[in-house]
Each structure stands twice: as C-alpha cells, then as structure tokens.
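Worksheet: the structure to be examined is printed underneath.
Note that one protein chain of the assembly has been removed; the remaining protein chains are unaltered in position.
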Amino acid sequence: MRISATFLDEISHDIPHQNWGPKEWEEDFKAMKAIGIDTVVCIRCGWKRWMTFPSKVLKREKQAFDPAMDLIGLFLRLSEDYGMKFFCGTYDSGNPWWHDDYPVEPEVKLMTAVNDELYERYGSSPAFGGWYLSQEISSQAGHGTDCYRQMAVHLKAISGNLPTMISPGIKGAKAYNERMEKLGKTIDPAEHESQWDTIMQRIRGLVDIVAFQDGHCEIELLPVFLKINKKLCDRYGIDCWTNTETFDRDMPIDFLPIKWEKLLLKLKAAEAAGITRAITFEFSHFLSPNSSYRSAGHLYNRYREYLEEHHLL
Amino acid sequence: MRISATFLDEISHDIPHQNWGPKEWEEDFKAMKAIGIDTVVCIRCGWKRWMTFPSKVLKREKQAFDPAMDLIGLFLRLSEDYGMKFFCGTYDSGNPWWHDDYPVEPEVKLMTAVNDELYERYGSSPAFGGWYLSQEISSQAGHGTDCYRQMAVHLKAISGNLPTMISPGIKGAKAYNERMEKLGKTIDPAEHESQWDTIMQRIRGLVDIVAFQDGHCEIELLPVFLKINKKLCDRYGIDCWTNTETFDRDMPIDFLPIKWEKLLLKLKAAEAAGITRAITFEFSHFLSPNSSYRSAGHLYNRYREYLEEHHLL
Partner (left out) sequence: MRISATFLDEISHDIPHQNWGPKEWEEDFKAMKAIGIDTVVCIRCGWKRWMTFPSKVLKREKQAFDPAMDLIGLFLRLSEDYGMKFFCGTYDSGNPWWHDDYPVEPEVKLMTAVNDELYERYGSSPAFGGWYLSQEISSQAGHGTDCYRQMAVHLKAISGNLPTMISPGIKGAKAYNERMEKLGKTIDPAEHESQWDTIMQRIRGLVDIVAFQDGHCEIELLPVFLKINKKLCDRYGIDCWTNTETFDRDMPIDFLPIKWEKLLLKLKAAEAAGITRAITFEFSHFLSPNSSYRSAGHLYNRYREYLEEHHLL
C-alpha cells in the first residue's frame, strides 16, 4: 500500500503558507515523483477573494485579488514535466452553501462560470486529468449532494467526461464543528453507513472517486469506517480511495506532521479494507523534505525506507 | 513601496524566542541591510522583570533579572556597523496603565527613570536615532494619550528632540481583547477616524511618527483605514508610516510567517493611500532567512525577487 496522490494546498486557508516560488515547487514535484506519486489535486482553484489563476470571472464577480503567480499554469507545466495527472479543485466562495436555508443556486452558478473559464484556459494541457469537488461534506444529504450533482454534470459535460473526486470527512471525534470546536464524539458507524448509502445513491455515475479523510475518528475505529466506505463505494460503482492525512489531529496544535507509526497503521487499515489507492493531505507541508517542518522530511525518509523495504519503489 | 524599517522583538512576550547570540544577530543585520532596511526599532527596553540592558533602576525598583546579554549595546554597535538608525522602545511594566482607574503616574515615573539611565548610557552612539513609545493603544483617548504626552515631552527634552514613534492597532476583527479573544468585529471607519482625530490633536508636536499595525482588520477594509490614517496624520503634521505585519493573523496559529501575496497586497494598499514608509513587525522571525521558521526565508526570497523586478534594490 503506498500513497500515489497528493493534494496541493492552494488556496490554503488554515495551513500556514510556505511562500514557494516556481523553483521550490519544482523541487517538490521531484520529491513527490521519487516516492511514486502520480496524481496531484489542487484542493480549490479559488477561495473567497483569493485565486490560483487570474480569473476574469472572479475579478468581476468577487473583486478578487490579482494573484502573485499563475499557480494552475505552474502546476500543469510541472505535471506535464513529471508525468503526473492534475485534478483541479472547484472554487469555494466561503459562503455556507451546505445550510439548507442558504440559496445554493448562485453558488453553483458562480462555480460553473469559473470552471468554464478555467477549462477554456487550461483544458488543452495533456496533464489535465480530472476535477475535485472542493465542497467538503460529512453527512448532509441535502444541499451538499445537490451541489455535487449539478457541478459534476457540468464538469463532465465541458471536459469530455473527465473523472470527478470528492473527499468527505467522517463525523468523528476530532472533526470540527462550524465554531471550530472538536466534536469529541464519533458518529455511530451504522448511522454513517445509512447516511452515506443515501448520498452515494444520489451521486453515483456523477462522482467517480470518493476519498474519505482518515483522521477524524479514533484510530481504533478507523478499520470499521474504512470497510463501510469500501462496501458502499463497491455497491454504487464508485472508486474508493483513502485520504490518508499526513498531519496529526491528536496534538495541542493540529496541522503538524504525523508520527510515522500512526501513518503506517492507517495505510495498513486501508489495505485491510481492500482499498488500493491513497491520496494524502498533503505532501508539501507534512511529508516533504522541502517542508518548513523539519519532521516532515524525517517522515519522508521513514516512508521511503518502508517503500524500499517492501519493494514498493 | 518597500519595507525600510523593522522592529526588533526584545523583550518578546508572545513570540517564541530564537536564542540568538551576537553572531546570529549580526547575520540578521546583514540580511536586513541587503533588502534596504535602514532603521531598527527595539520594541521595548524592558518588560516586567526582564531587561535588554543591565538597568540599575529596574534592578532596584523591580528586582529585575540580570540579562544574559546587553542587547541595547549590541543593537547599537550593529546599527553603527551597518549604517542604520536605532530607535529605542520604552519600558513596559506589564501593568494595566491604560485603564482609567489605574494610576498612570508611577508608571510614567518609572519609565522616565529608565529612559534617563538608558540615554545616559547609550545616547552618545551616533546610531541612536529616536524613541519608540511601546505602550500600544487602539482607540483610548484617556490614559493612553496622557502617557504618550508626558513621555514624549521628557524623551525629547533629554535627547535633543529626537523623533518619537508609536504603532497603534486598529480595533479590527482580528485584534485581541484583554482576555486574548479576537474581537470578531471591526470598528466603523468613521468611529475610528473620530477617535483618532481626538488622539492626534493631543499628541501632535510630541509624537512624530504614527505607524498603524495593518493586520487587525479584514484585508478588504484595509485600504479604507489606511486612507483615514494618512489623512489624519497629514492634518496634524505627523509622519504616517504603515506597520506592515509579516506574520499571519488568519491561521489557527497566529504568529507564523505571512503569505507573500497577502503582504504584497498590504504594501500596495499603503502605497495607494499615499504612505511612503513601511516598518514591519518583524524581520527576524517572519521575514528573515535566519528565522527558525523556514517559510520566513522563502518570504524573504519572494520579497527580494519583487524588489529586484521593480528596481527597488
């Protein structure tokens, strides 16, 4: 079991920025390649007034800030050079679109316009390989799935049916509520299964890959949830990946590199559940020798030794 | 628009210490010089029982701890060697002097005695170029301005009218209250203008430079506040600088290096408001290749590239 994909955390809104330029990003693509990563997923192409590319739509509709760099262009060029597939995340306005009393239509309309512009601008790149629906849900069956359906239909239509991915959370003890407090209690697995059975019925054929985040529930409960996720995905013909988080949610400070032993446990649990592909959130801060956090470089070395030992490299 | 001054965060009380000795400080002055910094401002010469120099007054009055190093002496020597001006911050007892029911007289008396001692000891250095009133206020017109007036009169008298600087906050959503909770809501710009009009009337002729901190309000509102600040300063004949913070206030952890794009936006907003000088809080942790935070080194590189590209270096 190895990690074959990573998110790229732009536009970041909760992880401190590393201030990399093209040279530093290229170094990082090299380091990804060296451990077998073949897919990179930009988590969102824009957030509130921040953009990863100079979007005329966002400039007009959101008075968005001129970006210091065309990150989408850079990521595509590096993906081409290093033989990777690039998935592009959709725009996130920061509005509470998942509230059932919040009008989701204007949100979808804006996202759609941004996607059109984006695909027109970058769709000809041979590395452009799919879409990531950046709207994260954990168990809502209402607006969240409406949004996924409408977006996926559109994205597939404009891009010749490119694959679509989502990465939902599990309603686990270590997930946050909207006031940024940890839930403290993990959802009953049967309840999780029932809610996701409903959601997957509604998104099958539209969402191709579901990669649940693996850090929200207690590690002891993870195997149970992974098996449910795999079973549900199989039932609805969806690819089941694991989003194996490389940051730690058990520390006074979230968002520092995870302990190698814990990452290994999570990968093994996914393997035991029959899952064959892992994406991580995310390489550049938490698993990279180039990270601002030195312990991420050590994690890279431990992971690489493990791959070598098991002839996975 | 470039950053031509930086605070030196001694005595720090909320940013983790970097444990530098004279050699590491010299490296950092070199790195400052290389991007055009010509003024350094020690944020406070003492805090509670901690001192930047072996003050007999603080030893006697506060049972202050013997410092491990004479930082003021070191900073002055490095300022001389690297052709910089040094501003010295006043002593901060940690007492709530800004409360209108707290007696401000003993505070001013102690600060005055420390300043006398300090200027006697270091005033002959050709680099000694001004004073920083370390008492930060955001909108109080009572004790805060009383304190500024009394201190400034005294400091100017003992030092041959050296310039004085303050760096107030804006009562913005990201400012903290005394219980270290973020305010969440930004003051109405008209209310800010009215309060600061009153304050500036009282400090004109005594305070020469006002450098508002630029990180407390939402970045969308910053241009409005910068224009008000500039207008008020012009009205009262005060130099208007911006204190462009190089740490990020939008993350789960405050006090990590800011994203380059955000810093650039803030600098441009200051320029658009007609402001010509920027100081930062602060170079050594957040914008330095020598910082404990590796992303600060990358920020330095991005900023330097920007200066080169615009022939500002």
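The chains carry the letters A and B, assigned in the order they are written, with residues numbered from 1 in each.
Here, a contact is a pair of C-beta atoms (placed from the backbone, for glycine too) under 8 Å apart; a residue touches a chain by one contact, two chains touch by 3 or more.
Owing to the predicted nature of the structure, the values given are computational and were not obtained by experimental measurement.
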(request) Can you work out which residue in B:34, B:183 or B:253 touches the chain that's missing from view? (result) B:253
(request) Can you list, in ascending order, the chain B residues touching the missing chain? (result) 12-21, 24, 49-50, 65, 67-69, 180, 253-255, 291-294
(request) Provide the residue numbers of chain A that touch the chain removed from this figure. (result) 220, 248, 250-253, 256-261, 264-265, 293-295, 298-299, 301-302, 305
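Here, only the chains that are shown with their structure count from here on.
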(message) Suppose each chain is reduced to the average of its Cα coordinates; what separation in Å results between chain A and chain B?
(response) 40
